[in-house]
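Of the protein chains in this complex, one is absent; all others appear in place.
Going in written order, the chains are labelled A, B and C, and every chain counts its residues from 1.
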Amino acid sequence: MAAQTPKNPEKHSTYLPKTKKSSKPLHDTPMLDQLESGPWPSFVTGLKRLAYEGKHANMMVDLLGQLEHSYKTRLGYWKGGTVSIFGYGGGIIPRFTELMDDDGKPMFPESKEFHTVRVQPPAGNHYSTDMLRQLSNSWNKHGSGLIAFHGQTGNIMFIGTTTDNTQHFFDEINSYGWDLGGAGPCVRTGMSCVGAARCEQSCANEQKIHRLLVNNFLDDMHRPALPYKFKFKVSGCPNDCMNSIQRSDLAVIGTWRDDMKVDQAEVQKFVADKGRKYVVDSVINMCPTRALSLNDDDTLEVDNRNCVRCMHCINVMTRALSTGDDKGVTLLLGGKRTLKIGDTMGTVIVPFMKLDTEEDYEKLVELAEEIIDFWAENALEHERVGETIDRIGLVNFLEGIDLEVDPNMISDARQSSYVRMDTWDEEANKWKDRQTG
Amino acid sequence: MAAQTPKNPEKHSTYLPKTKKSSKPLHDTPMLDQLESGPWPSFVTGLKRLAYEGKHANMMVDLLGQLEHSYKTRLGYWKGGTVSIFGYGGGIIPRFTELMDDDGKPMFPESKEFHTVRVQPPAGNHYSTDMLRQLSNSWNKHGSGLIAFHGQTGNIMFIGTTTDNTQHFFDEINSYGWDLGGAGPCVRTGMSCVGAARCEQSCANEQKIHRLLVNNFLDDMHRPALPYKFKFKVSGCPNDCMNSIQRSDLAVIGTWRDDMKVDQAEVQKFVADKGRKYVVDSVINMCPTRALSLNDDDTLEVDNRNCVRCMHCINVMTRALSTGDDKGVTLLLGGKRTLKIGDTMGTVIVPFMKLDTEEDYEKLVELAEEIIDFWAENALEHERVGETIDRIGLVNFLEGIDLEVDPNMISDARQSSYVRMDTWDEEANKWKDRQTG
Amino acid sequence: MSEQPRFPTESGVPDGFQYMHPAYIKNFGNWAYHDRPRPGVLHHVAKSGDEVWTVRVGTQRQLGPYEINLLCDIIDQYADGYVRFTIRSNMEVSVTDEAKVQPLIDAFEDAGYPVGGTGNSLTMISHTQGWLHCDIPGTDASGVVKALMDELYDEFRSEDMPNRVHMTTSCCQINCGGQGDIAINVQHTKPPKINHDLVANVCERPSVVARCPVAAIRPAIVNGKPSLEVDEKKCICCGACFPPCPPMQINDPEHSKLAIWVGGKHSNARSKPMFHKLVAAGIPNNPPRWPEVTEVVKNILHTYKADAKNWERIGDWIERIGWPRFFELTELPFTKFHIDNWTGARKSLNASTHIRF
Partner (left out) sequence: MSEQPRFPTESGVPDGFQYMHPAYIKNFGNWAYHDRPRPGVLHHVAKSGDEVWTVRVGTQRQLGPYEINLLCDIIDQYADGYVRFTIRSNMEVSVTDEAKVQPLIDAFEDAGYPVGGTGNSLTMISHTQGWLHCDIPGTDASGVVKALMDELYDEFRSEDMPNRVHMTTSCCQINCGGQGDIAINVQHTKPPKINHDLVANVCERPSVVARCPVAAIRPAIVNGKPSLEVDEKKCICCGACFPPCPPMQINDPEHSKLAIWVGGKHSNARSKPMFHKLVAAGIPNNPPRWPEVTEVVKNILHTYKADAKNWERIGDWIERIGWPRFFELTELPFTKFHIDNWTGARKSLNASTHIRF
C-alpha cells in the first residue's frame, strides 16, 4: 500500500519541478501537503505543478492559498455570478471568490475569478492522444490548465479561468470541433457507455442515440429556458454502466426481445470448470425470476418467457450466454437525485422500441420532443420531470405525451381502492382494440 | 358438480319441511329461489326453513321479503340505531328497516327490528355438540335462530332479533358462560388459530395469549370509549392462519430463535420420493434468503442465521423439518383495512419475546396496555393505531410506549436524506450501551 | 319474570379447553407432523404417537337449528362429539380412530355437506353480511359466494391448485372480508347522491368532512338548511362518507360495480405478506347469480392452476411471471386504472428494465 520510490522521478505522478517559474511565492499549505503522500496520484501535487510552471501559475498559487484556507476553516469561498459565451446562455459555471481581507479586497486576488467551462465529450469518451494534448494546450493557454475528465454529468470540465479567457478558450476549441455542454435549466450534456465499441453486451448503437438526442436539443441546451435541468443517458444493456435509471431524466437502455443465446458446450465447460454447486448457488439460484434450471447433463434450461433480461447469468457466463438478436431499447423517465421529493428512479414508459431504421430513430427523437414540450409547459419552476410525474401521476403524464398505458410500466398493479372508475368500459375497450388492432 | 339426489331428503341440506308452521304467508322470492339450486349448501333454503318452522318464523318470512326486495332493487334497507345490553355499551349491531310503504309503515313489519348479537367464541373456536345445541336453542327461543359461525372478526353472530329479546338472550347465554364481543370504538373480539391444540407448527400457547389479552381489556371492549376499534389476533407461527398481520391492530405471532430441527433421514426419504429436481425447484430455490442448499448426499444444509423463519421449507417437508425449541412471539402493530390512508400491514415492534413464565405474559399485557393508553391519548377521532403511527412516525410512537428502536423493525434503512441528526452521538451511545449492557 | 335488570358477568373469552377434543388436550403443544390422506382430511401425529384424523366440512356459515342439529347428530354418531370452526366457517371434526373417517365423510356428504377445503384446494370463501344485515352494503356477499361455490364445488373437494387459494367477498368497498388471493369487492363509480333534507338531522357534519380521504366534502347551506356538498371532480366514490351520513347515498343499482383484486397474502411463507391488487372492475352487480363475477374468477383460477409452479400462491406466481403476462394469459384488459395513483404510488412503478417479452 505504500508508495514506492519512483524509477524515474521526472516522469512520475509525484514529480515537482526543481525551479518555480511563477512570480508569486507559494502560500503555506500544511494541510494540503498531507495529501501529497500515499500511493494514489495526488491532485494536490498536480495543483502545485501548475502553480510552479503553468501559463497562469500565479492564479494557481492563490488558488492553493484559498483551498488551504478552506481546509483550515472547513468552509467554501466561492460564489456564483453571470458569465457567458457570446451567443450562448449556459455552459459556464462562474466562480468569484468571497474570501476578502479586512479592506474588502480579495485575500487571493489572482484566483478571484475561477470559472469552469463545461465542454461536451465525444460520445463514448474516446480520445486520441493528439486531441488530448491539443485540448490541454488550449486550456493551458487560456486557463489554469486543470481539466477534469469528466464531471459526473459527463462534461469535460476545464476548471479555472477569468471571464475574458472563457470566451477566448471557447473560440479556440469550438473552431476545432468542441461545443459547450449544459448548465442551468436546460437540456444537459448526455452520456453513453463504451457499448458497441467494445462490449459484447451492447444491444444498441449508444453513440448514435446519444448524439441524435442531444444534438436535437442544442438550442434547449445552449439557451436555458426549461423549467429545470433535463439529462439524457444511454446504456447499451441493463447493466446500465451509465447509471441512467437513477441519474438521468430520460434513460435509454438497450435490451432484446427474443431468446438469449446459449452455447450449451460452453455451459458444460463452465460447469466442469466451476463445479455444480458453484453454478447452482451463483447463477441458477440468483436469477430473480427463477427462470434457470440446471439439467442433469450440465446443460442449462432457460425459461425465456420469464427471464427479465437482468443480465446476471449472461454477465457471469459471458462465453456461454449472450443477448438475443431482436435488439432494441427500453425508455425510462424521471430519475434524479433528492431535492424536494427524495430520490427518484426512472420508470418504464416505453418497454421496447426497435432502433433499426432511420424512421425508428426519428420516432425516438419525436418522443423526446413530446416529453420535453409537455414537461416544459406543465412543470412548476425548478421541477424535474420525475417530480412532475409524481405530482400529476404517471397516467396523466402519459396522456400528455400521447403514450398508451402498458403493464410493463408497473411492478405492482393498483393496491389502493381509492379510484374512480366510471369509464372502465371505455378504457377496457381501448385495450381490447389495441390487442386486436 | 351437480347436486345429487339426496339419500335421505329429511336429513339433508336441501330439506324443506312439508308443512309450514308460521302464520304469515311467504312472499314471492323468485330471485332468491335461484340460489337454492347447486351443490353448495344454500343459505336461502336455511332462511326458508326458519320461515317455515322457527320460533320467530314470521320474522323470517318478512326478512326473506326484504331480502328479495334488495335483490330486485340492488339496494340495502337497514339502518343502525342504539340498542344495548344493560351494563354494556357495545356488542350489538342494531338494525331497523328503512323499507317503508307509501304510508311510511314498514313494508316488512315482522322483521323491522333485526339486531345482531356479537358473542365471543372460545379461544380456538372449539365446541362440543352439546354446547352448540344449547346455544342454538337459546337463540331459537329469543331470536331468529340464525347463527353465523363466525364473523370475520371471530364473533359468533346471532343474527336477527328485537331490542327486548337482545337482553333476554344475553341474560340466558351469559348465565352459562358466554359474553358479548366488541362493536364500536373499542377493543374488539380477538382470534387465535387452532395452534398448539392440533398443529405441529405452533410456537406459542395461542389460547392463553388470546384470552389474557382480550380479558384484560374487557372494560375497553364493553364500554366503547377508544378513538376507534382495536383488534388482537394470535397466530401460532408465521403461516399466520389468523391473517393477523393485515387484519389486526396488534398481531402476536409465534416463532423461534434457535436452529430449526432437521431430521436428515427424513430429508433423504423426501428427496428419494420426490426427486432432486422437485426438491431444488420447490424447496431450495423458493427460500426467500437462499438459506438452503441440497448436499450431494441428499441431506439439507440450512444457513440458520439467514433463515427468516418464513415456514416454507418446514411446511413442505413437515416430517423432516420443524421449528426450533427456543420459542416465543413476534409482535406487529398497526394492520388494518383501507379507510383513510389505504391498507396497512402491521409492522414489527417486538422482534422476539419469550412467553414462558407468568412474568413474561404479564409483560405482554403491560405492553398492550401501554400501546392502547398511548394511542387512546394521542389518536385523532376514528383513527386506527396504524394510522396514528403513519401520522406521527414509528419512532415517536415507540418513544411513547417506551420501546427501543431495533433494526428488525425495518426492511430498508433510511433512504431519504431529509432528516435532522443533531443528536446522533447521543442516539449512537444509547445503542452502544444497550449492546454492552 | 323479574323486571330487575341483571348485571352481566364479564366472563370474556371462554376457555376453549372446556369444549376441546380430548386428543387435542392430551397432546396440546406436542404435535410432530401431519399429512393429508385425501382432500378434506388432515392426519396429525403427536410426539406421543397419538394420531388424529380431522374431516373438514364446508358450511353456508349462517346456520339455523335444523342445520346445527343435523350436523351435530352426525358428529355425535360418527365422531366424538367435538367440532371446531375454522376462520373460513368450515367445520373440523376429529376422530382418533382411522376407521371412523370414511363413515364420517359419507355421512356429511350424504347430508349435502361437502368435505374438502384442505391443502392446495380452493377453500370456502370468507364473506360478509350483505343485504341480509349490514346498513351500507352494495351487494349480497352470501349470494355471490353461494353462486361461486356452486361453480367451484369440485375445487373445494380436490387439492389440485398450486397452493392454497383463499378467497374473500365483501359487500361494500370497506371490504370486511379483507385481503385475499382473489377478493371480490364493491367499487362505486358515481359520487354520493345527497338527500339534503336529512343531513342536518342525521349527520355530524364536521366528522363526515373529516372522513373523506380526498377532502371532497365541504359544509354548505342547501335550500336554507345546513348540508354538505361534494366536489364531484375530486370524489373517488369510495363510500367512506356513507356510514356516518346515510343521506349521502353511495349505493346505486347501476353504478355500484364489482371489482376483483388478486394476490393478497397474509402468510409469511416465501414472500412477505402482500396486499391484493386490482385486476378487473366494472363488473355488473347482477343478482341472484352474478355470472360475470364467476366468469372472471374461474378464468383467473384456471390460469393460475395451469401456469403457476408448485407452492406459488397467486401473488407469488404473479411476481414471477409479471403483470403483463398475467393480463396476457387471462386476457383481462389492462387500463390506466391499474396504475396506482395514491400516496406512495411511485413505488409501484417499474423502476428497472426487468421486463419479460
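In the analysis below, a contact is a pair of C-beta atoms (placed from the backbone, for glycine too) under 8 Å apart; a residue touches a chain by one contact, two chains touch by 3 or more.
Everything numeric here is computed off the predicted structure, so don't read it as measured data.
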Exercise. Which listed residue (A:Q264, A:T338 or A:N429) would be found touching the missing chain in the intact complex?
Worked result: A:T338
Exercise. In the full complex, which of A:D28, A:E200 or A:E301 touches the chain missing from this view?
Worked result: A:E200
Exercise. In the complete complex, which positions of subunit C touch the hidden chain?
Worked result: 268, 272-273, 343-344, 346-347, 351-354
Problem set entry | Absent chain, residues of subunit B that touch it | 238, 240, 245, 253, 255-258, 288-290, 305-310, 330, 332, 344-348, 351-352, 390, 393-395, 398, 405-422, 424-425, 427-432
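In this text, only the chains that are shown with their structure count from here on.
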For this session: Quick one: point me to the chain whose Cα centre is farthest from that of subunit C.
Result: A
Exercise. Just how far, in Å, is the C-alpha centre of subunit B from the one of subunit A?
Worked result: 52
Problem set entry | subunit C, residues touching no fewer than two other chains | 173, 175, 213, 275, 309, 342
For this session: Could you tell me which residues belong to subunit A and also touch two or more other chains?
Result: 290, 415-418
